[in-house]
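For this view, one protein chain was removed and the others were kept in their places.
Letters are used for the chains, namely A and B, taken in the order the chains are written, and counting of residues starts over at 1 for each.
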Amino acid sequence: MRTFINVEDIGDLGKALAEAREIKDDRFKFQALGKNKTLMMIFFNNSLRTRLSTQKAAMNLGMNVIVLDVNAGAWKLETERGVIMDGDKSEHLLEAIPVMGCYCDMIGVRSFAGLQDRDYDYAETVLNQFIKYSGRPVFAMETATVHPLQAFADLITIEEHKTKKRPKVVLSWAPHCRALPQAVPNSFAQWMNAADVDFVITHPEGYELDPKFTGSARIEYNQMKALEGADFVYAKNWSCPGVTNPADYGKILSRDMGWTIDAAHMAVTDHGKFMHCLPVRRGLIVTDDVIESPDSLVIPEAANREISASVVIKRMLESL
Amino acid sequence: MRTFINVEDIGDLGKALAEAREIKDDRFKFQALGKNKTLMMIFFNNSLRTRLSTQKAAMNLGMNVIVLDVNAGAWKLETERGVIMDGDKSEHLLEAIPVMGCYCDMIGVRSFAGLQDRDYDYAETVLNQFIKYSGRPVFAMETATVHPLQAFADLITIEEHKTKKRPKVVLSWAPHCRALPQAVPNSFAQWMNAADVDFVITHPEGYELDPKFTGSARIEYNQMKALEGADFVYAKNWSCPGVTNPADYGKILSRDMGWTIDAAHMAVTDHGKFMHCLPVRRGLIVTDDVIESPDSLVIPEAANREISASVVIKRMLESL
Partner (left out) sequence: MRTFINVEDIGDLGKALAEAREIKDDRFKFQALGKNKTLMMIFFNNSLRTRLSTQKAAMNLGMNVIVLDVNAGAWKLETERGVIMDGDKSEHLLEAIPVMGCYCDMIGVRSFAGLQDRDYDYAETVLNQFIKYSGRPVFAMETATVHPLQAFADLITIEEHKTKKRPKVVLSWAPHCRALPQAVPNSFAQWMNAADVDFVITHPEGYELDPKFTGSARIEYNQMKALEGADFVYAKNWSCPGVTNPADYGKILSRDMGWTIDAAHMAVTDHGKFMHCLPVRRGLIVTDDVIESPDSLVIPEAANREISASVVIKRMLESL
């Protein structure tokens, strides 16, 4: 595996889930694989879970890890070509990327959507430069449009907690005070479409996700109707994906607090489990009582980030 | 050992000191203990010695170490329950703590007193949330009211340099330009009370430390009288602990430069050794000549931070 961006990169999902179980049973089983190999984790944006779980996964696999916060302690990077670099950016990505590639065997990149320019974001400009110029296998640690380590961990969590062969999984938009990228819902939709679940997406009109990720997934604009009989409720805010109206890309179209997941919403599900990728804003996305209830899976979900990262890094180590 | 906060946590001091000597003789003796174990060091505040010495101690013991600066590169954390999180804090401690616990085997926490709310600080609100929600052994790397890794290192240092069976140890307040927490003097007092020393505390009136830590320790308001015949002079500034007047909590009550430890102060001691936990403001706490004299123990004291941390982490590894 040379890249990990989309669900296709991981291949057969059943096999990937079996590998996840094997690693969860013995996290140090493949420690010899990573000897004298170095993972470089490059952060253009903040991180808690991704930073910690990916680092842990790589150490479990015997690797050395170098963490680079690009905006703290390194140089600011120019991403455009053909400019005279007389501003605050001391180095060009076109030099920085191959240089980073020199000192490691594998690269993880976090680079969020700017939400200013849909074409730039959805072209995955920064991620693709790493793929093109680093000379190393590259995996996404949340990029402009995808967060596959999260979606894979979500799938593992659903697999562990499902009580029916084909559970109903509902991705529900929820309100937020800031404009957020679509990376998490994009990847979640993509992975759920590939998994054996009954998948429904619900959000206010205008929040339609890019069909590149949602494919033929069912959209139900009535949130309560969507939640009926749900086994898993996956809450998440995202800003306007600009599918129907490109001019609205990155905007907040609704602040409707009626979409906040509370006990009344969970009541119409079939003993539904609550999921969220975290960090979560309590009082906006979800109420205290729902996230703290025994049916909340947010912590097991986060714990599975170590497992999804382990499978991905193991696959990349095997392909070196 | 599941927590390391107070002197009681370490148990018999003689045994702890013997263990410290054993580790100082061979720092790598217990390296097998930490194999495939991960320490997570979580900093809500700045650190030099604690950051470096604790990391070194964990590596000596064969552990992996993950360092997290919460205010740099991670998300800002909400600590209050029941709020609508529409401000600058993206994540709640109630999620963040169990998540951090997922990815490690042991946690060290640094979280200073805010000095605004005595009840909040002295309840050790942040530390206790880590203990309650992380599911991991937790040790204090200076919290709102204690700094036991420092006090233990101080005790090791006194043990190594004492020339009398029961030396006189004086904790002396000294002036400072900023309001500082009471964690260091609190722990020092607590540990000296438990140790076999003649312990005296001296400070201007109003600076009385919490009896929870000082117990029956002797207080002498005349600094020069307190220092007479001292074998060890432990200088430290602290702001008003608010014991006699809660409204003064966290305030600077005195800027009396007569309390700065200089040659005249050391002259009345019995060839007293100068101690300070560092960082120290020269010219305020102590003069250049005293801190640079052969009787200054500030560097050996700092070096023993690696030893005290090693004993604590070793004990926690043994209890996993």
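To be clear about the criterion, a contact is a pair of C-beta atoms (placed from the backbone, for glycine too) under 8 Å apart; a residue touches a chain by one contact, two chains touch by 3 or more.
Keep in mind it's a predicted model, so treat the numbers as computed, not measured.
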{"item": "Among A:Ala18, A:Met85, A:Met224 or A:Leu320, the residue in touch with the chain that has been omitted", "value": "A:Met85"}
{"item": "Contact with the hidden chain (one of A:Ala32, A:Cys102, A:Met224 or A:Met257)", "value": "A:Cys102"}
{"item": "Residue of A:Leu33, A:Leu68 or A:Val268 in touch with the missing chain, whole complex considered", "value": "A:Leu68"}
{"item": "From B:Met59, B:Ile219 or B:Val268, residue that would touch the chain that is not displayed", "value": "B:Met59"}
{"item": "Interface with the undisplayed chain - residues on chain A", "value": "36, 38, 40, 64, 66, 68, 72-75, 78, 81-87, 90-92, 94-96, 98-100, 102-104"}
{"item": "Sites on chain B contacted by the missing partner chain, in the whole complex", "value": "27-28, 31, 43, 46-49, 51-53, 55-56, 59-60, 69, 72, 177, 278-284, 288, 291-292, 298-299, 302-303, 306"}
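Quick note on the criterion: only the chains that are shown with their structure count from here on.
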{"item": "Chain centre separation in whole Å, for chain B relative to chain A (CA means)", "value": "39"}
